[in-house]
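A single protein chain has been omitted; all remaining protein chains appear in their positions.
Going in written order, the chains are labelled A, B, C and D, and every chain counts its residues from 1.
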Amino acid sequence: MLGKGLLQGLAVTAKNLVGSYHDPARYVTQEYPEVPPKLPEAYRNFPFLVSETADDPMGTLRCVACQICEKECPPQCIYIEKSKDKKPDATGKPQIYPAVFAIDTAVCMSCQICVEVCPFDAIKMDQEFAIAATDRFGGLLLNREQLAKPNAYYHQIHPTEAAEVDARLAAERRAAEEKARLAAAAKAAPKAAAPASAAMSPTRTAPAPTAAVPPPAPPPSSP
Amino acid sequence: METPEALRDRLLARFPGASIELVPNGSPSAQVSFRIGPAALREVACFLRDDAELALDQCSNVTGLDVPDREVVETVKESQPGAPGGPPVVTERKQTRLQPGHLEVVYHLYSVARRQGPVILRARTGNRTDAVTLPSLTPVWRSCEFQEREVFDLFGVVFEGHPDLRRILMWDAFVGHPMRKDYVEPDDYEWEPTPHGDVLAKARRHYPSAAAPGAVQPSP
Amino acid sequence: MMLPDPAATGLARVRKIEGDALGLRTPAFAPTEGAGDLLEVSLGPHHPSTHGVFRMDVVLDGERIVRLKPVFGYLHRNHEKLGEATSYLGSMPYTDRLDYLNSMTNNWAYALAVEKLAGIPVTERAEYVRVVLAELSRLLNHTCLAGFLMQDCGCSGTPLMYAFREREKILDLFESLSGSRMMCNVQRFGGCRVDPSAEWLAATRRLVDGYGAFLDEFEALLSGNEIVMARTQGVGRLPAALAVNAGITGPMLRASGVGHDLRKVDGYGVYPRFNFRVPIGRDGDVYDRYMVRMLEMRESIAILDQALRDLPGGPILDPKAKQRGLRPKAGEAYGRIEGPKGEIGFFLVSDGTGNPTRYRVRAPSFVNLTVLEDLCLGHTVADAVIILGSIDIVLGEVDR
Amino acid sequence: MILAVAPASPADAWLERAPLLLRDALTGWLPDALRPWVSALLSIAVILGVFGLLFAYMTLAERKLLGRMQNRPGPNRTGPFGLLQPFADAIKALTKEDIVPRAADRVLHFLAPVVLVALSLLGLAVIPFGRNLVAVELEAAVLYFFAAGAATELSIFMAGWASRNKYSLLAAMRALAQLISYEVPLLLSVVPVVVVAGSLSTTGIVAAQGGWAAGIWPHWHALTPWGFSAFAVFMIAALAESNRSPFDLPEAESELIAGHLTEYSGFKYALFFMAEYLGMAALSAMAVTLFLGGWQAPLGLLEFVPSYAWFGVKLLLLLLGFIWIRATFPRLRIDQLTRLSWKFLVPLALVNLLNGGFWAATADWSGPAAAVRWLVSALLVVVPFVALARSLAAGYGPRTYRYAPS
Partner (left out) sequence: MTTLLAVLALICLAPAVAAVLVRNLIHSALLFVLAWLGLAAFYLALGAEFVAFAQALVYVGGVSMVALFAVLLTRPGRTDLLPPPSAARAVGGLAAVSLVASMLASSLFWSRLPSMEPTAPIPLRRLGELLAGPYLVAVLLVGLILTVALIGGLLLAAPRRPAEGADA
């Protein structure tokens, strides 16, 4: 009978009208500024550089300016310049650090390829999305100081992921020390056999010149 | 579906005059293709579409390829007469030869009726400058209409017999074919000067303001 | 209730294409003698119902369309040249931007092509996760299409809002898995970048269970509606022979009665392990395309049920599979999957270096537009808008 | 519920006579010569005030209800629950620049919205809002209402022509085709009411609908078979006359452009908008008067509620119906729209004319004869409806789909 479909349609809109007053499934608007959005843990926006401690961010940057992320970044929006000198990193081994590390957030599309290819877990994805700048060129180009955020912040936004990364880094550090100690012990053993007349007294963790800790094999993909 | 070799022999038997050859494919996908001389391209295509056993009624994909001129370094063995009565002296000389490039169009054909494919056809143009016409397959499969226009627009292959050969993605007044390997981007092309690397250098030339104090100065 | 069949109105214009053996050109419509002045109108590029930057140059004879030239390229970013300048891994996030409604299926098509090119095996769990993500993306796409199509028919937003309410649930799932709602960048060569957790799978299970009810309500609102039937039945009829010959793929081809679905034809991934049906239409008009997509969504729900039920354990990605410095041997490969809009394929030619020498995207929306003029001739402007809506194009994919 | 001793008759309940007492209080101290003029001005002021506010809050109600039907809140930022939204819109309309195209015919361009608003207000003069609350008591009130309504096409033509823009003239032609096509069923559906009520004056028609059969079934015209069919045709035609949902062709985005209103902006556009809503309210008010028993109460017991309250409730219910329909239905194409009028509504209204005549002729049948009378009248409605519906919807219908052999 002509009109049956029309009445059915009216019934559906009526059901939704009534439903919107009592059934939360039929009233889905979240009024953004008042109601903050609940972001899933995996949410990612622009990257940030991880520094071990909050008080000295530039000193404890994990990044060693290996420029893998600069090469792999699809839109080429990362710009790194190596430092001339070296500074000891978390494990005490002198590493190069980035003198200039700039990400042009006007070009970056937050695809997290840089996080994926970084062998040192030095760059992670942030969750802060309300970013505004007044100037298109300088304003959106975040330099090293603006990008660095402490590991504690990383734990705050990506708890499970941060925990895994820290566990792995701790394990590597332990392995590195274990190897360093073994190397030191192996070097110290022949001297013990020879008369102990050597002047040099083994320092606590002398930099092992010979068995340099092989740079950790780049783990292909960390979640 | 019959093996590529059997199909090539059938085609050669069917079209004695045409030049039909198999092009091997190094990747594990082993999708072998047939390079067909432009002269017989449309007849072969019609045959492939109407043949009962093949029934390739869908041309799924038309792709343009640009193979630029290549410097080929060859070692040429020359034999000069050696000392009298002695063996000739063989000298090897490296000689660079310029292999002329060409434009190529690849057709991926499938059969919807018999659920088989792909059979891949390739056609080469004479060279990359003046002899760039190929017969259009739009009269055989209408799916080639837009895709051939795109190959014309981005590569510059002129399809003879196409009902409406115009640029499809670029605006009509656009000069040049962007997908060619030797395409040079116009310098003053309006773009977003990101202040680093060569882009910064280009920015300095065109947008002095971009090098304003605010932008990061690469350290000396 | 409808205009008499356009061909029978004596308005005939045959657009001659020489050498057309099959004569597949449907008779277009010539302006009748003494047709008065023809009105040249261009709909778009920012016309409210052209789904993005797309223009149609239309010549009207009174109410009837006698010529329609689609014009696009406004969103052309030369995606394929970018592909040549970027590494294989680097192109993956760019494929999200092709058909920006279905980044999951775009990624899968690209990953499949690279796996075919380099011969990379895919882990068992990843195959199932890919099917789950692809079918979720198909649900999302068809729901959006139904919303947009009804918006073009003139409903003032109601079906669109219901469609977007359901789409939000799926996007939340994608966001909690991959980190971004639409630009997921999840697939990798040989598997997926992230492994769905137990509560994610439970949330997906809840969504799938509730989706049938939404479809029933949506169909109650629209499918039986006499005005919808009057506006869409018999409009933009696509004959099966022309559909196949014009390379039309996806729901548009199936609505014309051709049961061609790559999930059955190619049997890629683990689709042969699921039993699902492929709905086909009879007339190939706008109503058939709408109904085929609604039925396809119900089939997707069936597939999701089975995939979630027997999702195996095991690694999501083989750690030794090379992603960053992938250098496939010289050669070429064409990989294709059944995307929500049709056959989306990637043709990659590699010369052994880290970047492909040719990176070609076969976009379904681009090829499906070939017959837009044939469908619209003889109809009114209001019909042309609906026919364009039923083809389901996304300009990111059309212009690349 | 303590009810003061029921007044002798509902007519002289205090609340019932309140408006009249107010009027007498205001005009009592004037010399007799001036009194009719001032009371006329007073009733004009009341009508303008009430229907002006009704228009304002109709726009808000439309956006809130549309929102709620689409699972979203609708405007709720301006004032509590968005109650100040209409005034915000008014200020926006006033401050927006009013662009008049250079080639436009300035006089007609300005005149069109003014004429449209004036005409849609004129119709309200003869509507009986309460027991004896009618602005102008006319013997041929119904004819007056439709005479005022008929001229709206003129202003749409002026708007389309004065904009000097090919597309807006084309769109004005389509709008005129729609209005003229739906003018005929609108008028035809009113004739049976006049035949049965025996008078053209609105107060007469409302009086004819007084009383309740067996205390509970009011004598409203809409509750009789022929009356229900006439009411349905009237409402569909009213939808089309005020360019509302399934027929809002002129402003359809899928059309060429925004119809004949393309060249209007600022306050003139708001005037057109206001005219549309006032037209809708006027047609609904007339529908309430003709079919839903004007200010008659639905039940005898409910007579204590003042009559103008009943009129208001019925009017609001009809207007909410308009919004409900707008939220649900897509739009008809121009040829389907005119075909619906000429091949479905007009024949139905003509048959209904016969039905009304039969109903009036057999007014004195009682007992079993009344049942026969109802049956015949019902048949006279259902049979043509089914026949016409079948011919209208030939070739359409739900389809069954098969699956590809895997």
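General remarks:
Everything below uses one rule, namely that contacts are C-beta pairs under 8 Å (C-beta built on N, C-alpha and C of every residue); 3 or more make two chains touch, one makes a residue touch a chain.
Source: prediction; values computed, not measured.
Here the missing chain is touched by one residue of D:D89, D:E153 or D:E263, and it is D:E153. Of the listed positions D:T203, D:T338 or D:N352, the one in contact with the omitted chain in the full complex is D:T338.
The chain that is not drawn here is touched, among residues D:F51, D:W161 or D:W359, by D:W161. Residue D:L176 is the one among D:L15, D:L42, D:A118 or D:L176 that touches the chain not shown. Counting the whole complex, the residues of chain D in touch with the unshown chain are 105, 107-108, 138-140, 143-144, 146-148, 150-151, 153-154, 157-158, 161, 174, 176-177, 180, 183, 198-200, 334-335, 338-339.
As a convention for this text, only the chains that are shown with their structure count from here on.
Innermost chain of the displayed assembly, by C-alpha centre distance to the whole-protein C-alpha centre, is C. Chain D has its Cα centroid 44 Å from the Cα centroid of chain C.
With centres set at the average Cα position, the gap from chain A to chain D is 65 Å. Listed for chain B are no residues, as none touches two or more other chains.
Listed for chain A are residues 2-3, 6, 9, 12-13, 16, 28, each touching two or more other chains. On the chain D side of its complex with chain C, the touching residues are 66, 69-72, 166, 245-246, 248, 252-256, 326-336, 339, 392-399, 401-406.
Those residues of chain C that touch chain A in the complex are listed here as 86-87, 89-94, 96, 158, 162, 165, 168, 172, 175-180, 183, 185, 188, 193-195, 217, 220-229, 317, 319-324. Interface of chain C with chain B (complex): residues 15, 17-21, 24, 72-73, 76, 78, 80-81, 116-119, 242, 244-249, 258, 260, 265, 328-336, 343, 345, 347, 349-350, 358, 360, 362, 366-367, 369-371, 399-400.
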